[in-house]
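One structure is given below, represented as structure tokens, and several questions about it will come after.
All protein chains of the complex are present and in place, except for one that has been dropped.
Lettered A and B in written order, each chain numbered from 1.
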Amino acid sequence: MATDKTTLFPEISRRKALGLMAATGAGLAVPALIGRGSALAAAPDKPTGQLIVGFSQEPTVFNPHLLHIEVDEGVHFAIFDPLFNVDPDGKFTPALAAEVPTVENGGISADGLNWKIKLRDGVKWHDGQPFTAEDVKFTLDLMVEPDFRSWRRAGHDLVRDIKVVSPTEITWRMEKTYAPYPSILASTFIVPKHALGEAADKNTAPFNNAPIGTGAFKWGKRVAGDHIELLANADYFGEGPYLERVIIKYIPDLNVLYTQFKSGDIDITGLQWITPDHYEEAKGLADREVQLVAGSTVESFTLNMGKPQFKDPAVRAALYHAIDKQAIIDALYYGLPTPTETYMPQQSFYYNPDLPKHEFSLEKAKAVLDGAGWVAGGDGVRAKDGVKLAFTCSTTAGNHIREQAQQFIQQSFKDIGVEMTISNLPPAVMWGDYWMTSQFDSVIVGIDFLTGPDPDTSDYFASTSSVATGGAGQNTWQYHSSEVDKLLQEGGNSLVPDERKASYMKLQEVVRNDLPLLPLFQYTTVRGRKKGLMGFTPNVNNRIDTWNVGTWYWEG
Amino acid sequence: MSTVTPANLDLPPENWWRSRTARRFRRHRLAMFGVVMIAVLTIACVLGPYVLPYDQLFIDLRARFAPPMTGGHIFGTDPLGRDVAARLFHAGRISLLVGFCAMLISIVIGTVIGVLSGYYGGRVDAALMRFTDAFLSFPSIFLLLALAAFIRPDPLMITVIIAVTTWMEVARIVSTEVRSLRERDFILAAHMLGLSNSWIMFRELLPNAIGPIIVAATLTVARAILLEAYVSFLGYGIQPPLPSWGNMLNGAQQYLGSAPWLAIVPGIAITLAVTSFNFIGDGLRDALDARSDLS
Partner (left out) sequence: MLRYIVGRIGQSLVLLFLVSIIGYFVLLLAPGGPMSQFALTPGISKQDLDRIAEQMGLNRPIIVQYADWLWHLLQGDWGASFRDNRPVLTVILDHLPATLLLMGSATAIAMTLGVWIGIMGAIRRYSIFDYAATVGAMIALSVPTFWFGLIAIYVFSLNLGWFPAGNMYTIGSGSVGDVLWHLVLPASVLALVDVAIWSRYMRTATLDVINQDFIKTARAKGLSARRVLFKHVVGNALLPMITLAGLQVPALLGGALVTETVFTWPGMGRLFLDSLGYNDYPVVMGLLMFSAVLVLIGNLLADLISAFVDPRIRLA
């Protein structure tokens, strides 16, 4: 394909975009294989060379159990290990655990209540101390310690009677079956008891700014506001590390991030990667590999069903018809994202591909509204029973492309007699009570609905998860359906994926039909790296590219 | 705002145009340039949208990023294919209005504080001026951002916030002016006549301090337009789709290489407006300064 560099605004057709996706999808498998097995011979015998990763946000929280943002996990994954990891297919692979506990191998009891984990022997912390089951116990206890500002207690608060059977074996009991717990454990990094346990205040312990882990890389140093240096851990128990040094460079501007990738100042673009408008140019760069990678975030136009305008299913269906998804994807996002009908990432084992396809048609939208009795008033805005089809739409101020999509949707809605007023807010205001207590009318938002690979979305869809109606969770669209509750219950009762699948397939169907949120697309990110960097493996189940940086190396 | 009429300049209105002040002002070439420029900008912003073939809100994704002078778009189109010229004029209405209203509020706050502090002197003066200093101690853009980041950014709030960060200079000027007028004979006479404090402050003192206030007002408009641009550029100001000169520039940096007109056009508009108001302010200051005739 000839790349005309002067064509700044390529019209990427849907088919072409899908083709690209398919092509990269196929290409995905190759580096995955290389990174994990066959090509090991090509990896250097001892750590050599350095890697510079560019992030557009600055990692600042190095204790993985304190409240942090996704970019911090770039450091966590390099320094620490969980008991087991999640691979790109959503399967668990052992890390500090000698074997992934399952119902089949007896690690978890059939009712999901009793857990027994065998740990890897001979693992050492970066400071030379041996890793033992005491550290695992310490970590699990820490998560629920009253004074510790643990970022997440869900699941951990159900753990009881932790017993250290031997230095390499630990058991516990769960208060009740909690299906997402394996996924939560896969992102629960084990921290050393000897280094953190003695601290008077674990929230401010020195450890938090000079972490000690078991991971492939050791903490080097941090130059605040600029970069973090990680050094190879020669004693690492797993595969790798093959790199002598990893430098995480903070570049607070995506344009500059791209420029530095282009000039070769950074070896790989991390979060937030290459902006869609640069994709066409990036593809043509010499000695660079540019790859489209599906993210797990799903963009949707969410409706607050607590508001009278949105109680009528016809309104929700009509609005969905009125959104020209494809135009938004093609023109504003340069054809990169994949249209979707569900909140579930398409790479998930639980993804339902057979949902009804969205059809953009202003005529249909009008017909649906006419049929439901919403008639236009003198001002051209439809109304029914004294309820005007007028509402506000909010999103985070400063997200330019999304703001453009919002204004585009506003115009389409106007055409069908719906008045949408834009009311964007600074992030701090937007995601505070305004969002949590359902004060909004409608919101455009990108949400990663899953916890790692786990399909449980009770926090977003259970009737008891709306703060506005006295619940706890993020069912901020106030979508209350007994059928959904039942399906969530069913799916959450088992720890065996094949048993759970049916519930979640059905759940997606119900949500697609009820449309509490109008699904727009699943994000596709443009990730670039220098040619010759091996081991890079996109993983939709982790939030960070460097999740397996220990196995990366330079070719030749 | 009855106090800001020519009558308060102690001159009958019909003679004002021929007064020495007015003559000096008319001779000030830059000031006259400013007046003409502001008039042109205002007319363009008011009438422009009716003349142009495109609606500022009309989105046409097929026509996105059209360069200037193509397809009937004199200033090109933006990332949504909207006509930049139409948006520029609409934005001008908002930006000029915000600038003007912010100035009015700012002048009222500044004048009240300035008059009170200048008139009462002593502890009142000390307290009010320390308060003023406290505001001056913030680099105003810091304060402005801190305020704007946490308040729903509609034009009214932005106007108020800008006013809140620009009244200090006015207060200082008025205070100094009033303090020097306070000891004059006519004020002493007013005291002897038993006129109330508020009467003396706002009916006797204020009209005599109107010259510097008008100058400050003009410069404050310039400053307010500039501040709106800063805050909106940083994303904390007026929110799209409502256009303002500042928010048209927000995001323009991203397209600097591919669609530079998105940055150039609104920037020129801001610079023109602000420069013009500054020219006018400068001209007024010279005109009101009787000494300038001597030199």
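The criterion applied here is as follows: a contact is a pair of C-beta atoms (placed from the backbone, for glycine too) under 8 Å apart; a residue touches a chain by one contact, two chains touch by 3 or more.
Remember, predicted model here, so these are calculated numbers, not experimental data.
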*In the intact complex, which of the presented chains make contact with the chain not displayed?*
A, B
*From the listed residues B:L145, B:I187, B:I214 or B:I238, report the one that touches the chain absent from this view.*
B:L145
*Thinking of the whole complex, not just what is shown, which of B:L30, B:I109 or B:L195 touches the missing chain?*
B:L30
*Looking at B:A63, B:M103, B:V178 or B:A229, which makes contact with the chain not pictured?*
B:A229
_Missing-partner contacts on subunit A, residue numbers_ = 52, 58, 60-62, 66-67, 69-70, 147-154, 180, 184, 187, 203-204, 208-209, 224-227, 249, 251-253, 255-256, 259-260, 265-266, 296, 426-436, 445-452, 459, 467, 472-474, 543
*Could I get the residues of subunit B that touch the absent chain, sorted low to high?*
30, 130-131, 133-143, 145-147, 149-151, 222, 226, 229-230, 233-234, 249, 252-253, 256-257, 260, 263-264, 267, 270-271, 274-275, 278-279, 282
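Just so we're on the same page, only the chains that are shown with their structure count from here on.
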_Using the touch definition from the top, list the residues of subunit B that touch subunit A in their complex._
57-59, 61-62, 64-65, 79-80, 149-150, 152-153, 235-236, 239-241, 250-251, 253-254, 258-259
_Residue ranges of subunit A touching subunit B (in the complex, touch as defined)_ = 8-9, 255, 275, 277, 327, 331-332, 397-398, 400, 403-404, 407-408, 410-411, 422-426, 428-429
